[in-house]
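As you look at this complex, bear in mind that one protein chain is not there, while each of the others sits in place.
Just so it is clear, A, B and C label the chains in written order, and each chain counts residues from 1 on its own.
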Amino acid sequence: MSEHGEVNLDELYREVVLDHHRHPRGRHPLPRVDARAHGFNPVCGDEVELAVALDGERIAGVEIQGHGCAICTASGSMMAELVPGRSVGEAEAQVETFRSVMHGGTWPTGSDPGDLEALEGVKHFPVRVKCALLPWVTLRDALRAWRQGHAQAETTSEEEGAP
Amino acid sequence: MSEHGEVNLDELYREVVLDHHRHPRGRHPLPRVDARAHGFNPVCGDEVELAVALDGERIAGVEIQGHGCAICTASGSMMAELVPGRSVGEAEAQVETFRSVMHGGTWPTGSDPGDLEALEGVKHFPVRVKCALLPWVTLRDALRAWRQGHAQAETTSEEEGAP
Amino acid sequence: MLAPSPQASSFDPKVLAAHFPILSRTVHGRRLVYLDNAATTQKPDTVLAALARYYTTLNANVHRGVHTLAEEATAAFEFTRRRVARFVGAPDPRGVIMTRNATEALNLVARSWGERLSVGDEVLLTEMEHHSNLVPWIMLARQRGVALRHVPIDDNGRLNLRVFAQLLSPRTRIVAVTAMSNVLGTINPVAEMAEAARRVGAVVVVDGAQAVPHLQVDFAALGCDFLAFSAHKMYGPTGLGFLVGRPELLEMMQPLYGGGEMIREVRLDYASWNDIPYKFEAGTPNIADAVAFTAALDLLEELGMDAVRRHEVELTGYALERLASLGGLEIHGPRDASERGGLVSFADPQIHPHDLATILDTHGVAVRAGHHCAQPLMRRLGVPATARASFAIYNHRDDVDALVEGLRHARAYFGVGGAAS
Partner (left out) sequence: MLAPSPQASSFDPKVLAAHFPILSRTVHGRRLVYLDNAATTQKPDTVLAALARYYTTLNANVHRGVHTLAEEATAAFEFTRRRVARFVGAPDPRGVIMTRNATEALNLVARSWGERLSVGDEVLLTEMEHHSNLVPWIMLARQRGVALRHVPIDDNGRLNLRVFAQLLSPRTRIVAVTAMSNVLGTINPVAEMAEAARRVGAVVVVDGAQAVPHLQVDFAALGCDFLAFSAHKMYGPTGLGFLVGRPELLEMMQPLYGGGEMIREVRLDYASWNDIPYKFEAGTPNIADAVAFTAALDLLEELGMDAVRRHEVELTGYALERLASLGGLEIHGPRDASERGGLVSFADPQIHPHDLATILDTHGVAVRAGHHCAQPLMRRLGVPATARASFAIYNHRDDVDALVEGLRHARAYFGVGGAAS
């Protein structure tokens, strides 16, 4: 959006994104919760309640509630599809990869971003980047809290344009 | 000085003014002191130590010490010459007259400003007006304190351009 | 000069718009339709010229210099103080303190007047306050054990004055209320509230950040003790705000900041304060922006605040009507444009305000989406955020039409059907 010319809204709201937004995955309560985090974007009011069930070092399931814009909702929904089955380390790596893509990077060769690829266009809308990232940084913080023996973490999506 | 053209320094530093500055009157200690005030101009550091001897309602003598610029010194010196012999009420009236002249007024017809007339040019140098007024407002405050039964007052010359 | 005649009964916003250079820029290839005026307004060419004139002809530090530039800069700076006093009907310019913004003005009162409060005392606020009129009091409550009370709002976004009357008591030491809500648009009956507050001996603080730019506000007539507002929301530069206070109260208050300008005498371990307003203005002030701000006041005085208000009521009425015609939008605040300031907060139950704002932006339409620094009010309204369109003197019906057109597009995009075409 920094260029003053026309922008393509379809880059932001790809069909896959709108579909996740309309039918978000991961809304079902988990039978057991091992880690939790609450994510909040004070700028726009997006809120994410995240619960993670673990099977040893492996993520068994993710539940995501809260309310947010289409980008935030879709990103959380994609996460609920993508991370179950991965190890905690793999999930953390995926958070970092997605972050770097949102901040202008590209997907590493060989990586399989799945539906998340459809969010790549968000990087051209800097103020929306934190919407896409909120579920993911909340996941990172839930896992970090779990590693440290806490059951709950508080997350705030980074301030846009922070120094 | 507000006009951007040439100004005439001689309007500010009239010969009479420079003479008072070089040979200030009123420096001799008074035999008896009935009222005192300390005047201070925090902007430029001018300081006036004023002592007044009264003979009933009449000013018997004035002593003025301290340090200040030429304008302040001359103004105090003129005061030491002008006020002895006047009643407290007359002296207070003279303070007000001088104030109004400095703020753009003129001497009332029939008034006898004495050497003070030579300070009239100061009004064209707004930032110097408070230098000329400092001894006088200090006198006013000394007399006011005396009326109220105090022996000592503290004065600050008005901030230039104050609202 | 911008208006057809002094105190004209109406003005042409399109003619005015031509004097706001930024309005001729495009955004994503579209004409900029700036509807985020409650956040900050745009600046007329006269303000920009005044800024440039200050820096190219009289820039100097104020109050301390003997030389010509210092004298001229001081005179211009103090002239602004008198102009501001006149603009808001404050009888004494010594009661006008220059701050960075309305927020600093409110904090100054909360901290400095707040020193007089202690456990058992109450501060009465409302549910519709901006964070800037909530957080300073929350800080005070933490520091001094003061209790906070809040006047609730009704479902039309108006203060419940019956409850206000009940909450007022001799324990109420301060009533702090916004004259106009930045979310609901509600114009509060501040004069009436101030009168009731005075009867219990409370000090009245008015947040005028939204009201002063858009309504005739008369400090003396309001009967309040303190009034805070920001220049940048009224066509002036950023970095300048005002606390207008009753001089008797300001004289009783301690300064928060020490330094140059605010002192009378300083020794290594002792300092005494200058007179008001200077004792609250430590260090070099924002001289240039203060001087340039007079050009914004000129503009508002020339148009006349009555005409400004009429224009905004008219435009808000039109916006309410057009938005209602879309069908299915939630519109917050009083229904009647004459009861509200020139802004409309709305939400589409099926499109998040954030998405709305992004889509509108691609149409060149700038609106705000979020909590508008009023998180407690969002909670009260039961929404995470709203979208807000807010108007200024240069907005016209075309801008509202662009907004509505953008909203239609957003709905089509998200596959949301409206009631109307």
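In this section, a residue touches a chain if its C-beta (ideal position, glycine included) is under 8 Å from a C-beta of that chain, and two chains touch if they have at least 3 such contacts.
Just so it is clear, the structure is predicted and the values come from calculations on it, not from any experiment.
Trainee: Could you tell me which shown chains are touched by the chain that is not displayed?
Mentor: Contacts of the omitted chain with visible chains: A, B, C.
Trainee: For the full complex, which residue in C:145, C:170 or C:258 touches the chain that was left out?
Mentor: Within the whole complex, the residue contacting the unshown chain is C:258.
Trainee: Among the options C:81, C:94 or C:150, which residue touches the chain absent from this view?
Mentor: Looking across C:81, C:94 or C:150, the contact with the absent chain belongs to C:150.
Trainee: Identify the residue among C:28, C:144 or C:408 that touches the chain left out of the display.
Mentor: Checking each option in C:28, C:144 or C:408, the one touching the absent chain turns out to be C:28.
Trainee: Any idea which of C:17, C:102, C:300 or C:347 touches the chain not displayed?
Mentor: Final answer for the missing-chain contact: C:102.
Trainee: In the whole complex, not just what's shown, which of C:70, C:295, C:344 or C:402 touches the removed chain?
Mentor: C:70
Trainee: Residue by residue, what part of subunit A touches the chain that was omitted?
Mentor: On the subunit A side, contact with the omitted chain comes from 1-2, 4, 40, 42-44, 126-128, 156, 159-163.
Trainee: Suppose we count only contacts with the excluded chain; which residues of subunit B make the list?
Mentor: These residues of subunit B touch the chain that is not shown: 1, 4-7, 9, 12-13, 18, 42-47, 67-71, 73, 125, 128, 131.
Trainee: Touching the absent chain: which residues on subunit C qualify?
Mentor: Within subunit C, the residues that touch the unshown chain are 21-22, 25, 27-28, 32, 34, 36, 39-40, 42-43, 47-48, 51-52, 55-61, 64-70, 100-104, 106-107, 111, 125, 127, 130-136, 138-139, 141, 148, 150, 230, 232, 237-241, 256-263, 265-271, 282-289, 354, 357-358, 360-361, 365-370, 373, 375-376, 379.
The rule we apply is simple: only the chains that are shown with their structure count from here on.
Trainee: Please work out the Cα centroid separation of subunit A and subunit C, and write it as a whole number of Å.
Mentor: Each chain reduced to its C-alpha mean, subunit A and subunit C end up 37 Å apart.
Trainee: Would you kindly tell me how far, in whole Å, the mean C-alpha position of subunit B lies from that of subunit A?
Mentor: Taking the average C-alpha coordinate of subunit A and of subunit B, the gap between them is 76 Å.
Trainee: Using mean CA coordinates as chain centres, what's the subunit B-subunit C distance in Å?
Mentor: Distance between chain centres: 46 Å.
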